[in-house]
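Note that one protein chain of the assembly has been removed; the remaining protein chains are unaltered in position.
By written order: A, B and C. Residues from 1 in each chain.
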Amino acid sequence: MIMEIDIQIVNNIDTTSVYQRLSHCKSGGICVFIGSVRDSTQNEKVEALDFETYEKMALKEMEIIAKEAGTKWKLNKVILHHVHGRKEIEEPVVMVGASSAHRDACFEACRFLIDTLKIRVPIWKKEFFTNKTVWVTEHP
Amino acid sequence: MIMEIDIQIVNNIDTTSVYQRLSHCKSGGICVFIGSVRDSTQNEKVEALDFETYEKMALKEMEIIAKEAGTKWKLNKVILHHVHGRKEIEEPVVMVGASSAHRDACFEACRFLIDTLKIRVPIWKKEFFTNKTVWVTEHP
Amino acid sequence: MKILLFGIAKDIIGTSSLLLKEAEKNPKTVGELKKLISNKYPKFKTLSSIAIAVNSCYAEDKTKLQSSDEIAIIPPVSGG
Partner (left out) sequence: MKILLFGIAKDIIGTSSLLLKEAEKNPKTVGELKKLISNKYPKFKTLSSIAIAVNSCYAEDKTKLQSSDEIAIIPPVSGG
């Protein structure tokens, strides 16, 4: 069984194509997680986020994560897309997903993808508040 | 906190609008599950599925499920879309999702939505095999 | 009393709705209706479960039926 992997670091995430990217004739289930910019964090008003990436390494780590998911679950397709640059409220910043024959595998894999991405992929988020900017130095 | 609910029984599911339907200024996480037609079940080749719905009751049950999810988790938006009629391989047949401040809630809610839909919503699937058609009388 | 039929229930009975004439001894409760149906159409006994909806809500066996109710036989569902 060959698993297809689609990994990207982009200016803007194309959420409209997510089904086309993950649908597969042997998949009955597709699970997608999209992270987006919230208007506040710990009760402070957020104006925007800015993502810096170590792109070469980030792509490599995202591929390692995709392949690790493929060894843990029987998946047909996996995507990991992350943005770089400044993003405003409600804009998508990360989109991960997996497709599989049954839904257990795609749900578990999708959760693994986002959890592991947040721990391991060299991407840094700066929060813009009204009067200051802060590098988030702990994944939430 | 008001939760927005989007429930539909449709001829075709519009997967391209899923982000727009679930994104929200107070949501950092969106989880979506899409079910689609697999080309086989228990090693038998499937040609298509046909969904019959008791539409009035199905919409009512889907709304009950959405509201129940809203009492279990803090959600900003919930969608439950299901098709009726004949669907070919790789076509989407169900799309459910939830958006919330943090990812735990949307993942758990999304899983609850699809699991509960499959148990309770009055929709029936007929499988078209090469030489026969079969009503699926057990949810998988 | 009119009863809507879906999925395999429609195939077993051979029609999309069932009309119980007033002349027949109409069931007074959901439980009685279930018994009546599965006695008349023994194939229902092969299904893993059978539910009755009254006015598009799942009903318990003790729920009373009125001839104005919208009644439906709900064989095991298989959406999604």
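Keep in mind that, in the parts below, a contact is a pair of C-beta atoms (placed from the backbone, for glycine too) under 8 Å apart; a residue touches a chain by one contact, two chains touch by 3 or more.
As the structure is a computational prediction, the values presented were derived from the model and not from experiment.
For the chain excluded from display, the touched partners among the shown chains of the whole complex are A.
Only one residue in the set A:18, A:46 or A:123 touches the chain that does not appear here, and it is A:123.
Although one chain is hidden here, its contacts on chain A can still be listed: residues 35, 51-54, 56-58, 60, 82, 93-94, 114, 117-126, 135-140.
Heads up, the rule we're going with is that only the chains that are shown with their structure count from here on.
Each of the following residues of chain B touches two or more other chains: 35, 114, 140. For chain C, no residue reaches two or more other chains under the stated contact definition.
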